[in-house]
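A single protein chain has been omitted; all remaining protein chains appear in their positions.
Here is subunit A:
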Amino acid sequence: MTISNNSTIELRGVSKSYQRGKSKVPIFDELTMTIEDGDFVAIMGPSGSGKSTILNLIGGIDTIDAGAISVGGTVLGNMNESALTRWRSNHVGFVFQFYNLMPMLSAAENVELPLLLTSLSRSERKKRVETILEIVGLTERARHLPSELSGGQQQRVGIARAVAADPQILLCDEPTGDLDRKSANEILELLQLLNTKLNKTIIMVTHDESSTAYAKRTLFLDKGRFIQQEMNQCA
């Protein structure tokens, strides 16, 4: 569905508001920005500033009121519900703060979920799951249920699931928000690895200043606008 393997994310004049009671609460007003292929962007901002909303909009799980969002030239607003669903499965992976693993499925089964939407055969899926669990260092835990894993391990399963179907874009909403420092750093290193070695585009919302060091640049969001941008040398 992509025109080329270029997956540049473009927001043009994006407006979004939520209905709260009788009044409309604007979140974004005419927001414009571009995120290039292979970028690793950290987004910071106060609670309620619209960080999650922007991930949802780019990932096609929420809709905008005005403007346009395109990914690799594909305009999300032009797709109907089922086309958008299919598009998501091919192009984006989500990483959630609370991991959102299916509690009744093993680590391997959770990672396999997005592969069920591909044309891979059962044995190909199995092989892919093994490879990815190896990358995230959980080969030993493949058969464990989420409840038998630590928070850091669960988030690694979450990341494995997000990259399983090999999407170009990873959308991470406070992926380390529920983890201790050490586990958080391991997760951030893993994301950085996916960005540098596999050239994944990563957009990561975070509350934690030190997490931004792993990204290539940091955007500060406030009152629906990006107020400041920082480039990171170390990345």
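A few points about this structure:
Throughout what follows, a contact is a pair of C-beta atoms (placed from the backbone, for glycine too) under 8 Å apart; a residue touches a chain by one contact, two chains touch by 3 or more; residues count from 1.
Definition applied: contacts and distances are computed from a predicted model.
One chain of this complex is left out of the view, and of "Cytochrome c oxidase subunit 2", "ABC-type lipoprotein release transport system permease subunit", "Hydantoinase B/oxoprolinase family protein" or "propane 2-monooxygenase", the protein name its UniProt record gives is "ABC-type lipoprotein release transport system permease subunit". Touch with the chain omitted from the figure is made, among A:25, A:75 or A:102, by A:102. Which of A:62, A:130, A:166 or A:208 touches the hidden chain is settled by the complete complex: it is A:62.
In the full complex, subunit A makes contact with the omitted chain through residues 52-53, 55-56, 59, 61-62, 81-82, 85-86, 88-90, 94, 96-105, 113-114, 116-119, 161, 165, 173.
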